[in-house]
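Shown here: the complex without one of its protein chains, the others still in place.
Moving on, here comes subunit A:
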Amino acid sequence: MNVYGIRAIYKFEMARMWRTLMQSVLSPVISTSLYFVVFGSAIGSRMGDIDGVSYGAFIIPGLVMLSLLMQSISNASFGIYMPKFSGTIYEVLSAPVSFVEVVIGYVGAAATKSTILGLIILLTARLFVDYSVDHPIWMFLFLVLTAITFSLFGFIIGIWADTFEKLQIVPLMIVTPLVFLGGTFYSISMLPPIWQTITLFNPVVYLISGFRWAFYGISDVNVLLCAGMTFLFMVICLAIIAMIFKTGYRLRS
């Protein structure tokens, strides 16, 4: 195991975050705050409780997930896209590092960043809404597992993308709708039965459901199923990345 290699990549990526602190932390915090103001305080005060939880508190797990997903994907995809774009990737390709080590370095850093960010957003939410966390350890585990999984997903996008547009398009066109339709703002049980079934094909439903359970002990879907689905998605991402490195897809001509 090339531990120094992993550490070098990890440190490099974390340094990038400190340089872009404003963009990395501030903008998601501000946009999430806006959601809390609009949906939590303004509209939320006119909404009834859902499963005994105030609307403002109900949307917190979903909003944290939204930021977590977007940030994980954008951190990780940007982290590997940039060296490809600037050409500095040659060094990683010529170094005695295995794909596992490269992934630990890049994805580890991206997941660290988005986990920290998720926690910051949770603290920010506290300023707007009162909430409790029933299962803090599970909450943290879900946070980390999701951050890792979607950083892996972002890593794949970063390798696949050969233009900046492609880099943006997946988070914007796919992830945002999935999150909004994944039960951030409503409980699945509020949907007509046919839509409830369709919704179950949306992987984000499991993330939000499981995460919300860690907060309030309520869940649309079985918690173990939630954890299992997240884990499955992670394994799929890992398998794809292994294939990418094996074939050199978009990395080695």
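The rule is simple: a residue touches a chain if its C-beta (ideal position, glycine included) is under 8 Å from a C-beta of that chain, and two chains touch if they have at least 3 such contacts; residues count from 1.
By definition in this document, contacts and distances are computed from a predicted model.
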item	value
Listed names "ABC transporter ATP-binding protein", "Cell division protein FtsX", "Periplasmic aromatic aldehyde oxidoreductase, iron-sulfur subunit YagT" or "D-amino acid oxidase", with the criterion being the UniProt name of the chain not displayed	"ABC transporter ATP-binding protein"
Chain not shown: contacting residue from A:Ile9, A:Leu122, A:Ala147 or A:Ile244	A:Ile9
Interface with the unshown chain - residue positions in subunit A	2, 4-5, 7-9, 11-12, 15-16, 19, 86-88, 90-98, 248, 252-253
